[in-house]
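Encoded as structure tokens, here's the structure I'll be asking about.
Removed from the display is one protein chain of the complex; every other protein chain stays in position.
Up next, chain A:
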């Protein structure tokens, strides 16, 4: 298993905004959501390529653990990136963003890259939160913003990869202390730069994880 870096992500946001579906959609595209079947998962990993380097993304969903303070605290701290998700068809999930963001900022390391995701963009007819509002919120708080659909897979790939790119840039700038694994970044075990069996970034049907063994 070879990679240059491993980035740990967390996904946060209200319940029911489609966090685990986004995660599954990204890590295992073969689960096609076309059959009216919502399937999600709490953990997944996938390899992507940035700047010619293999980067492994590990995504941990924190759902169902909010009751314990010790758990949320640790999760935030151990991540290099966070996807903050709301549901564009439910205004209240958007209203709760501030609370989530405060939590994230309080517990995470200051370099954590946070991407704001307005999910369920396929449900245009039931939209309650305008795209501009999401953009404004992101601008105000210095986040990257994107609307996605776990159902049609629109922008899902981009959301995860753009976040990774930003983390990667921060590493290049020397902002992240990569020798400190507590930041959610790990340097790969002696990685060979060219491994033909590795699937390309965003390759359709690449299996999660072990596809390159």
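By our rule, a residue touches a chain if its C-beta (ideal position, glycine included) is under 8 Å from a C-beta of that chain, and two chains touch if they have at least 3 such contacts; residues count from 1.
Everything that follows uses one rule, which is that contacts and distances are computed from a predicted model.
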> For the chain omitted from this view, which of "ER membrane protein complex subunit 2", "NADH-ubiquinone oxidoreductase chain 4", "Transmembrane protein 9" or "Protein CLEC16A homolog isoform X1" is its UniProt protein name?
Replying inline: "Protein CLEC16A homolog isoform X1"
>> Just to verify: which one of A:42, A:103, A:128 or A:158 makes contact with the chain not shown?
In response: A:42
> Since one chain has been left out of the picture, which residues of chain A touch it in the full complex?
Replying inline: 1, 8, 20, 24, 28-32, 35, 37-45, 58, 60, 64-65, 68-71, 73-75, 77-78, 177, 180-182, 199, 204-205, 207-211, 213
